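Attaching a single structure in structure tokens format; questions to follow.
With one protein chain removed, the remaining protein chains of the complex are shown where they sit.
The letters A, B and C name the chains in turn, as written, and every chain counts its residues from 1.
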């Protein structure tokens, strides 16, 4: 098959080279956006009188026909035509004859491919933001149900202070809110219309870029043709935001794995979101969480690929840029799948309350409260901390937990202790005393939930 | 020196472990922010009646004294005190006695260190945005001076179409504008007050977080204490934005290196921003551009460090997070230095106009114009492209450039050619015919410059 | 379809989860290795009397039949069977009945998948090393042809000293030799037999691991079952070696792009390994080199993916490890393709000698020789460097090149100059005077070529 650019060439392209440089295997994903972009371009060409209305109509109905071929799986791809753009253009020529050649007026593959990716990514970011919102709402529902679940809060994976499970779940929600925010900000730089930049310098034809932008619903038009065809910031910014999102999911996934262990035992995943072992009959594994955690590497890797690809490329377009699509598509697909699976996994999981008695027995969860109690009795915090530290050391030696030692024992360590100490360090009291904006008291959690109910709209 | 947390410990810390875990060597950079945060905290504690006004005053004046010790280089660091927070706290106790211990009321190092980094980064992002603006203004000035410089525009590093040098420089400015935009968006998630989250659960004391936030000029207050102490998104987002910025500089740097070569010869750097060789006496090397390009890897690496560090960390604080500071500080320092050097390098460089005659002789810069000319004469673009391709092939065989062949020769290839073709494919004509928003026509460039003059305000 | 591990499960797997966790879409690539491994395992089970010879024969011939189904494209994949192992095992049961179930005796998917990847990678590393060798031989052939091509050697992309093109090409060959060496070393840690480690603890059956290893041609047997099932070092090491290889190709690719520019003009790629532009009819772009350069990011990204995936995974197997395959396969495919294309591109390219007269006119290529000349006349090198530097400065002012100034002019700068200076700084003389092991003198290059002719054997 003759290449559309073969005028000055004598030899045909080497088969190996053809396979190497073809992108049709993956950029076919862009077909709907390519056709939408071409239709808008054709309409603009007619609108500005660059081509005739009848020509535009022919082109548009040809493109609609091709779109149907794609949708019904009848479109025939040819690797020798390199990419989705040339495949569609060539098919258009078959369908409507030489007038098809007018579609490429005032347009280059350089600006066309940018347009396609921008249309694609704008749509996908919308879907991803919706999927994040879905996960957030799932968390909110779980939080509502688990306000009274007291669980150990950890630092260094050591038991630190008692918190409400709802508070812990809402911490993850906060991360997701930032992810949604970052993607919304990224959209500002995605939703920009590049068409009309042509190869790199702009075009000789009197096109109307604003008209095309309006037809395609773009918020902005690119300001500089050289920049427009060589800019891939928008997909790097998206991938960086996706990497942060995956990082968040990896942290949550790690917790699901921990909590599913028989040692922690805080959660039980449904059978529908677990898998077994081909050799060990007893196994029920938290595979979805592990896979999400593992896929974090994939998105980090995609980010590095893109950054590396762009490093020190001179302006304007270079063929290296073709390598932008696979990491982008893979990131989009990975993120969407991970969000959906995570949501399903949480919706069907069961949280298991650790009996408060058991919580009291290990980790000295309310030692900080004891120190604060002593501050209330007049000790500077640093001294109060020291006294409590010695109390803990005493407990460890005596193999007791905090609520098991007597006032007498306590008073040997510090005379500031009085009998109200035991009430002060009770788990529920400790939780509810964190009555500060962002704190774990149940009152504050309810306020947060109410606030989020209002905030979580698309 | 006794550790502030040594109450429950029997053995002292191993020397090696002490050296390993100390962060004072680098986090001393945060001293001013740490002190500012502590002063605000003390004032809030007095404001809410948690400590007495007199105590707060003592603490504040002690902290002011310490700030002066830092500023005059008299502060004595102790590695055994691990970090900047403990160093300052311990010094405060020396200066004002046990009342110093009250400063740590309702505060943990976990929220304190978050506060410090946020204060630090908020300030640095401001400086970096200003430095980008400075570089943008330099580009704008250069663009104004070089509107009439016609240079080859490249794709694939092959000469593609003639463009104005101003247009090329403004392409770089567009990238920098996006960088500024990304940093402004990142600020939304940096400028959030975490204090009051304490260790992870919030605090038992009736603090007033809004008051502290107001004293420190924060736009928002964190919503969830567990999230607040374990969130490092804001520095990952910053570093990702910095990576994109360095990517942009690496592309520009690559061009400066290319243009400085004797083969291209488009630019001459000043002696002040070049270096020589210890062995080759003739050498004058574009070292600043090369170093900037090389430092790109550094910032990419920092981004990978941070993302890796955070991967699959369970909530809330883990000691791994201590590794957030060095990549952050290094990124800030690198980016600021690179921006300043790049600006200085460009301000002192000389662009060298390639004579138009020489430009005409290679690269067939206006072949696309020839194709568009034929479109104007009624050929569909694809056919016009083919005719021009054959014309180029003919020139290559005859060893001529486009403006050297005769109308007779042209008409042998296509009868559509008429004598107005030679005017049509003149370099300046080609440039000015790209009269479309974002195109390289000089009229459009002047409009862009005017727009940017208005837009480039802090 | 019932899962092979469903005994303890009540609910069936969620569809989404099934799609999420299935690896059959990509691990089908391992079918031949999986079958080879299973055949060896079955033979070993019979050899040790764990199953009967007749059973082993049935299994083996069933597996052979399945292999044929794969080879002829008739094998039917089922996503619900998750992976290639379960797909084959299930098909085996269809073909030979319940005896198929005996194949999984003393084996887990955990050790089986490790075996498959090791067999796969051992084979692919062999092919990659052969492909590197092919490229090295191409370079050697090119070096032989271009010993007398004098080209500028560059540092900082500034002309530095004259070198033979052969010498430059052999520099790239040296890099490739290291790549081959690294891959050979990696093989030591790839070529290790993990089967018999079972799930993680070893097996209850009296298997003979040495026998299996012998059947499969392994050099070593893994020493520790827990390590064996959770070790992915070998593919990280391979990917790191591949990243270094891609880095080398990216440097060479960068040079091909530079040399193809009209500014450098050192090389012309064949039409068969170039592509054109859909809009600019004159363009002939060095796409293969650009694509190779761009694909560097891909392999770097894969390395980051794998390192991230493995970070802080507790022993032994975790489902995260399933994410090892796609980056590995992509790295193998990318590297093989890039090597083949690079070899084809170079074999069909034409190097263009820059006339020596033109070389003399810019870059002061022999200034270092002038300094060395002065050392020969008794000046310490540092002073000789200074004198030459001033000579260059003089030439720049006078707009002359080194061979154009007179002895009189030279002697005004230093009385050490005598008339033999002009012979000393002639380009060919300069090249041949680098008569030191590893230097660019043509005699030394011939020696290197002879040495490499002997060394470059598989």
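Throughout what follows, contacts are C-beta pairs under 8 Å (C-beta built on N, C-alpha and C of every residue); 3 or more make two chains touch, one makes a residue touch a chain.
Predicted model only: the values in this text are computed from it and were never measured.
Residue A:159 is the one among A:29, A:159 or A:214 that touches the chain missing from this view. The hidden chain makes contact, of the residues C:80, C:138 or C:318, with C:318.
Contact with the undisplayed chain is limited, among A:7, A:37 or A:276, to A:276. Of the listed residues B:248, B:295, B:385 or B:444, the one in contact with the hidden chain in the full complex is B:295.
Annotation for chain C: contacts to the undisplayed chain at residues 4-10, 93, 98-105, 110, 153-157, 160-163, 167-168, 170-175, 178, 181-182, 185, 188-189, 196-197, 199-207, 209-210, 221-231, 233, 236-237, 240, 243-244, 247, 250-251, 253-255, 258, 293, 296-297, 300, 303-304, 307-308, 310-319, 368-369, 372, 375, 380-383, 385-390, 392-393, 396, 430-431, 433-441, 444, 448, 451. Interface residues of chain A with the unshown chain, by the touch rule above, are 155-161, 257-258, 260-264, 276-287, 290, 304, 307-308, 311-312, 362-364, 367-368, 370-371, 385-386, 388-389, 391-392.
Against the chain not displayed here, chain B makes contact via residues 3-14, 16-17, 19-21, 82, 85-86, 104, 107-110, 198-199, 270-285, 287-288, 290-291, 293-298, 300-309, 311, 318-323, 326-327, 337, 340-341, 344-345, 348.
The definition used in the following text is that only the chains that are shown with their structure count from here on.
Centre-to-centre separation of chain A and chain C, using mean CA positions: 32 Å.
Those residues of chain B in touch with two or more other chains are numbered 155-157, 160-161, 258, 304, 307-308, 311-312, 368, 385-386, 388-389, 392.
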